[in-house]
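Accompanying notes for the structure given below.
One protein chain is absent from this view; the other protein chains keep their places.
We call the chains A and B, going by the order they appear; numbering starts again at 1 in every chain.
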Amino acid sequence: MPLTALRTVSKPQNGVGAFILQCKRLDFHYCDWAGSSRGMNSFLKGTLPAFAKANPQIEITVSPRPTKHPVIRGHYINGREKAICVRKMDPNQILQKAELLRDASGEKLRREVRRPVKSLNESVRGIWSPFHAPIEEKRWKI
Amino acid sequence: MRRLPRFQQSIDLLLESTGYPHAPSTICRTCRLRAASQARRAAFSTSAPRNEGSLANRLKNRLFKKKDAPGTGNLAYGVTQPQAPEVEVEDSVPGEEAPREYANQYEPASKWDNLEWVGGKKSKKDRTDTREEIQWFMPRTKATKPNDIAAAVRRALVEVLALQEAGIGFEALRLPTVSIDDLAADVQYQVSGTGQDVRLRYPNDEVKSEILESVVLSVPQAAEVDDAASFLQFQRASAVVHEPAVASRKTLLWKEVPLDPANKFAIIKRVMQLTGIRLADPKIQRCDTAGKLFHELLQRPQPTKLADALKIDNELTSLNNVTFSSRRVGPIDKERQVGRWKVIERELESRGLPVTMS
């Protein structure tokens, strides 16, 4: 056949069409006995309802973890998990941590200095090529 | 706790009389304060009496130049009463052997045949029979419904006020035999202009007589009287409140009835007997009307577990993306959610292996 096709899979562009929040689940673990869980307990009673209402796309579970420090565990769509121990924090700080987990993607934290912007589209202005430079003085003799 | 030495007492008296802020500068502030508190504590000491030949007592005797100086006696009972008060000791019941004589005949047993069993061995049935004879002060379960609590409060009000008007003491109010909840709803409360004197006003004589009978029946003193009928008549006569409706007397709702110190404790005790709810003292102090008492009784105790507190939170329960668990979510729970646990169980059972450690 003169022409065959290569089968591929199209690449997702989250946010171009629909936006899918990467955090799909948040587990809140507390303890009835531990003093370090006091802030978490009052967060669960006071602040969690508003947080859960504002983020209906996150599945939130609340369960005790006796004799352990309180912890928030986030599960992400790429399969990874992130956990933050919120021992001895007050409810505002715990809310900040919950928002941090909600806003994170599941990727590992890494320092990206080389390429701050990643895109599937090629550059608009094009990349200079020595073979397409004008014949005038800019062109290198090759 | 070891008592501090008492030979400082003269110094304490000196310090107290002069006023310790101006005490001699040779004594440090800590010792001054300690001395002041010790002087205050001395009169209420409950520890064992000291030896009379101690240094402190000898000093005291020398100071006062007499044998039994004040403060040398048994201070546990106060300075003016150095000896313990005499307590009447009941003589042993005649017919029983004195313990000393019995001690000679005691012989430890080697087998337990024919010995008396104490506790434990009785069957549950036997135990419940004896249990029923016990008269509980309060019901074992607390009343929770507002209607029941309101009925109990009204009934207590009527009973106590009726007794108060009749001049009978409250101490004998026992567990009820006749319920007057429906009748108590009909009784009206009238208060005088000053708001102090609350009297009952019955809708008709029948109601009044039934209430009084139930109240009287619950008073055991009536059983002792030979002529119950005359006693009843006396009650009725003294409890009649057929005063002409004075302009100064206004009718109250049952919640507005004030609780006087004279009858407050009786009412609360009666409510306790009927509902099983015990109120703490600060709460009792806060109630000065029946309505406030009712409100305090309605208060349910705060849940000790967070899971229980979250369960009753309506805002949280209405959210459909939130799941709660009152138990720790373990590995078996996670396997169950995913559907793998039944497979694991089946395979373990087919191999004859234990499924869980328990």
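One rule holds in what follows: a residue touches a chain if its C-beta (ideal position, glycine included) is under 8 Å from a C-beta of that chain, and two chains touch if they have at least 3 such contacts.
What we mean here is this: contacts and distances are computed from a predicted model.
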| item | value |
| --- | --- |
| The complex's invisible chain, by UniProt name, from "Transcription and mRNA export factor ENY2", "Large ribosomal subunit protein mL44", "DEKNAAC104911" or "GDP-L-galactose/GDP-D-glucose phosphorylase" | "Large ribosomal subunit protein mL44" |
| Contact with the hidden chain (one of A:Lys24, A:Arg38 or A:Lys88) | A:Lys24 |
| Option from A:Pro12, A:Gly46 or A:Pro66 whose C-beta touches the chain left out | A:Pro12 |
| Chain A residues touching the omitted chain (full complex) | 1-14, 16-18, 20-21, 24-25, 56-61, 77, 120, 130-132, 142 |
| Residues of chain B in contact with the chain not shown | 311, 316-327, 329, 333, 335-340, 342-343 |
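Assume only the chains that are shown with their structure count from here on.
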| item | value |
| --- | --- |
| Chain B to chain A touching residues, read off their complex | 304-307, 309-310, 313, 315-316, 319-329 |
| List of chain A residues in touch with chain B within their complex | 30, 32, 41, 44-45, 48-49, 52-53, 55-66 |
